[in-house]
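Here's the structure, in structure tokens; my notes come after.
Omission of a single protein chain aside, the complex is shown with its protein chains in their original locations.
The letters A, B and C name the chains in turn, as written, and every chain counts its residues from 1.
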Amino acid sequence: MELKKENLEKALTALTRLGKVLVPGVVDGVKKFVPYAAGADIDLDMVNTTLPPKDVLFPQTQKMYRFTTGPDAAFEEISDAEEQILFGARPCDAQSIDCLDKVFLSGEYTDAYYADKRGKLTIVAAACAKAAPTCFCRSMGVDPGGAPNADLLLAPTAGGWNLHCQSDKGKAVLEALSGLLEDADGQALPPAQPELVVDMAPVAEKISTMFEHPIWDELHRPCIGCGTCTFVCPTCYCFEMGPEMHGAEGTEMRYWDSCMFSEYTRMAGGHNPRPSAKERLRNRYLHKLSYFVERYGQTLCVGCGRCVEKCPANLDISRAIEMIGEAKTE
Amino acid sequence: MARTGVIICHCGSNIASVVDVERVALAAGQMPGVTYAATNKYTCSISGQDMIKQAIAEHELDRLVIASCTPRMHETTFRKMLTKTSINPYMLEIANIREQCSWVHTDKEKATEKAIDLVHMAVAKVLKDQPLFTSSIPVHKKCLVVGGGIAGIQAALDVAEAGYEVTLVEREPSIGGKMVMLDKTFPTLDCSACISTPKMAEAGAHPNIRLMTSCEISAVTGYIGNFQVTIRQKPRYVNHDTCTGCGLCEEKCPTKVTNLFDQSLSKRKAIYKLFPQAVPAKPVIDSEHCTMLKSGKCGLCSKLCPLGCINFEDQEDFITETFGAIVLATGYDLIDWAKAYPEYGGGKYANVISGLQFERLVNASGPTEGHIQRPGDGAEPKTVVIVKCVGSRDPAKAKAYCSRACCMYAAKHAHQILEKIEGSKVYVFYIDVRTPGKGYEEFYDKTRADGAVYIRGRVSKIYEEGGKLICKGEDTLIGKQVAVEADMVVLETAMEPAHGSTETAATAGVSADKDGWLTEAHPKLRPVETQTAGVYLCGTAQGPKDIPDTVAQASAAAAKVLGLLAKDELETSPMISVVDAPKCSGCGFCEQVCPVKAISMVDVPSMYNGKRVTRTVAQVNSGLCSGCGACSAACRTGCIDLLGFTNKQILEEVDALWQE
Amino acid sequence: MSDVQNTLRDRVRSLLAEGKISCFIGWGPTRFKDRTIPKFANKPEDAGELVYNEHCLSNLAKYALDFQFSAEVAGIAVRGCESRAINRLIADGRLTRSKLYLVGIPCEGMLENGSTAEKCAFCRHRNPVVYDELIGEPVAEQENPPRFEQVLELESASSEDRYDFWQREFAKCIRCYACRNACPACNCMECYTEQYRTGWQGKQANTLENSVFGFTRAYHIGDRCIECGECERVCPMGIPLMKLNRKLVKDVESLFGSEESGLSDDASHALGCYDKEDLEEFM
Partner (left out) sequence: MARIDAENWEPKILAFCCNWCTYTGADLAGLNRMKYPDNIRIVRVPCSGRVNPQFILRGFQKGYDGVLVCGCHPGDCHYTSGNYFTRRRFLLMKRLLEYAGIETGRFQARWISGAEAAKFRDTVLKVTEEIRALGPNHRMKEADDHE
């Protein structure tokens, strides 16, 4: 089945009946997933959005519950989950949602806020026909031509996309699109081949032994300690919680935090176990390339290249992977 | 959890007739942290206070909000009351629902709503109050007086008489200042030396006064009650411990030098006493002119001195002492009129002299033994022109201000000339005649009756012609140019701050105005205090004034000093700034805005990026901090905060609006 | 530029070899032709890895803070913007001049996405204002670049439009604090945003809190901004922060007659002093 480009708007409009449709678009100069509205500035050809789709499931600021203090203390949970269709997510984005699923849904504790949203999310992924210079998904085990955890995969053709249904939610999408699709598949374009390739094999082998390695002494030095890499990262999931108070009334919120911030690990009293950028950068890289792998069997980096693109100092995790691979260890 | 008590005062009907106090109390009872809310008829009365004390005990309150009159009225009362309870006196906030609510609003409903809001703000603030404790600093019961003129002498004597030790520092070799140069004092015409030298002698001999002449203060650190002052003793080359002041050295010294004490009208020796009645009555060597010190030749004084007091190797010495209080009495100089008024000859006419030169001329102990003689030729002047406001009230050329004493000493000079020189004529050029003092106007009237001719106008030019000094000016009363031929001209020149006085004052943390006069803490209400607590000022250091005012101000400063020294300890307000040093970046912005120099930058051991380092951070001197909070608003991080008005407290007050 | 690069490498090699400096902060290569990365040369042989080309966009000055407590002298490449940033950091008590060796490089502007970088477009100090040695010859300064053009334009908009403009821009902010961390005037040990106990600023990313941060930061640096444009350059969301900062710079200059910040390491700044004759609007 093929969706022709000329039917895209109709298709998106049709999908709005299923829920809020989020598509890659540009708002005030920022590329991100935006709710689809007729005539919106959407761009399914862009390689990657600047902001990842993670806030669809894990908003930068999530209101958790409202409460009142004092003699009549009370609280009221906030549930703002709604049916959403993430349309045009890239394979790396889909993979990042897989990472987030592992964090928020697997194991003993399920995060209710995430689970609510995830249950109501349909992922319509779009395979990549082209790659940005900063893309290195293949090196991180992501296939730019596929997205196994997507409900529906769009594979680009010369005139549109071939649709591959991958789940029941995907079927619902197909049903909603009935009448807008060509029965036959179009001529599929070959998947993108990112030029940036790094070798993770030697990293996997030795990184767990490299906590004290001198490589960290130099690697962190350009880091200015901002949170750009973590906030544009589709998989970084650290958060902090705190209330916003209006007198006796308050709203408890959780909001993204960044392990690159100096105060991230600072304790009451001032002690900071990660006192400098060295410890912080090391933690971020080890988390992505080692700790997460040990726990969930996959890296917490999907090779989307957003942090490489946006780092104010041009720090490059792909280069770090290479350097770790090349590093001598005893 | 906080246990706040809220008391809403009726203030009889002052509040209760407009504000529904019961409703306010009811609303207060619902506010976060409030355990107890009640109203009271007269909260400030004894019974009202008893009721609060009882409530504190009964409800185990740990902080208090009183909604009543302005805190400016009873904050202190209620703090005092709290000292007798389990609550710290600073765990108190007052909501002003009288002056700023019931008295200014008529709509009862709205006034009540506003009162609830005001109480809410106070309740929000009190939740962030912390117990504060006054601390005390010891008072070093010793006073430093800088400047040994009549102001300094009077202040020193008053403090010494009260039983406290005083160190009187004077940069000249003798105390006495300007007053001792004068001949007579207006309006009583008593001999200046006759009334000032006994004071000098008294100061010199007083068991509680230590005179330090030929000395200057070079550094002041510390704060009220505890100033560490470094005094520089200039070399005198004469051992004053052994010298008896016999005068042999001065008599025999071969080097003659212009005598500045006599306003350059005479000569003195290179080893000299400043003037005959100098205190201490011992000579010093003028190193600039002594041939021995300059070229190693002579040494006559050393050979002659029977006690071997001469020491050509004498060096400057630095003495550091602690004082509880400092009085600045640094005095005045006269402006250099020759520079400012080239039209008066710019100094080239010997017979155009300053008022102070005239004082020396007419002084019995002066160069002419009191005979008024022209410096140019020694002749007795028959016609004398006196020009007032030379440099005063003349912003274009010199000073904008009035020098205050000149009108009177001009009249005195006129009187003295008319009295001493038979048949003499005196013309006084003036802009205005200002005589606001006891017996002043009468003296001026008498001078005119004696024959002094007052001409209203400025002298525009003085030049010599045929052995006479021609003074040209406009008589503005008749609107005509006048020219007076005079034998001598006396210029009554403006006062200006003594040279170096602003620098000395700055050393003690006292600022000066644009003219260099030292700035008092408040021009009306704190005229002898300065912005630096514990530093006082008096006399002409603060601005031009005459002797009676100077002496009165000196005694006033002494009274302030005594008020301080009478205390063993000073209680300091705990509502001062504190620095959260680990957060301080050391930028010094707080230091720049502090009006009392209470903040200094100090090096402290610290952690940075996990390493031990020495960093520079701000530090508040609790003895100096006046609690204004300017530093706190200047700090970007917010790491310097004002106790009692912390950032958090103020933000809570602002946020309180949200409560409904 | 390759001449400058060669001279720079030679000089850094000698400075390190002679022990005059313990480290040199310059730029190094990345895997992308159009990007450089701050490079720290610790040994003479590292000097060969230094790069100087039209892609050296990072302002290096704040990296000197890494050496603020070092006993040794650190070397750093300074163009006009870095030199002013260094002055700013010295004036604010964060660096010591004697512990720095400044290798000046006159600059004719950098490239960003193929054309003159926005941060260089309004530059008035392409030549370093302070240095210990200069590589190459001073270049001509841009004559009166229209620094305040964008500010004047926004000033002439209606109050409502101005509000909407900034709210739209700050709606994009992700609170990554790259602007703050890159800014040489934002040199507090801890930002006010981190003072949670005081609660100056909510951590939640919403348009209001974002704009409170934006305006507060602008106010905090307004009288000390050196107009290097780093904040705007590093903003991943493309918020025109210089349009805000230059408003304050413009007002500080016109209200208080202050000179541009960073031309000397004098600690004075407009809000740290006053003039009794300042404009009176509050009577």
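Methods note: contacts are C-beta pairs under 8 Å (C-beta built on N, C-alpha and C of every residue); 3 or more make two chains touch, one makes a residue touch a chain.
Just so you know, these numbers come straight off a predicted model, no measurement behind them.
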Using the touch definition from the top, which of B:Gln30, B:Gln100, B:Thr435 or B:Ser600 touches the missing chain?
B:Gln100
Which listed residue, C:Asp46, C:Glu190 or C:Asp223, touches the chain dropped from view?
C:Asp223
Listed residues B:Gly5, B:Gly33, B:Gly48 or B:Pro71, member touching the removed chain:
B:Pro71
Which is it among C:Phe32, C:Phe69, C:Phe148 or C:Phe215 that touches the chain not included here?
C:Phe215
Even though one chain is not shown, chain B touches it at residues 70-72, 96, 98-101, 103-107, 110-111, 113-114, 117-118, 121, 531, 575, 593, 595-596, 626-630, 632-634, 638, 642, 645, 647, 650-651, 653-655, 657-658, 660
Missing-partner contacts on chain C, residue numbers
154-155, 159-167, 192, 200, 206-208, 211-212, 215-216, 218-219, 222-223, 244, 247-248, 251-252, 255-256, 270-271, 274-276, 278-283
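Everything below uses one rule, namely that only the chains that are shown with their structure count from here on.
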Give, as an integer number of Å, the spacing between the C-alpha centres of chain C and chain B.
46
Per the C-alpha means, the centres of chain A and chain C lie apart by a whole-Å value of 31
Chain B: positions in contact with at least two other chains
582, 611
Residues of chain C that touch two or more other chains: which are they?
190
Counting only contacts in the complex, chain A reaches chain B at residues 69-71, 245-249, 270, 272, 275-277, 279
Show me the residue ranges of chain C that touch chain A in the complex, using the header's touch definition.
30-32, 35-40, 58, 62-63, 66, 168-169, 171-172, 174-178, 180-182, 190, 194, 196, 202-206, 230, 233-234, 236-238
Residue ranges of chain B in contact with chain A within the complex:
30-32, 120, 124, 582, 607, 609-611, 655-656, 658-660
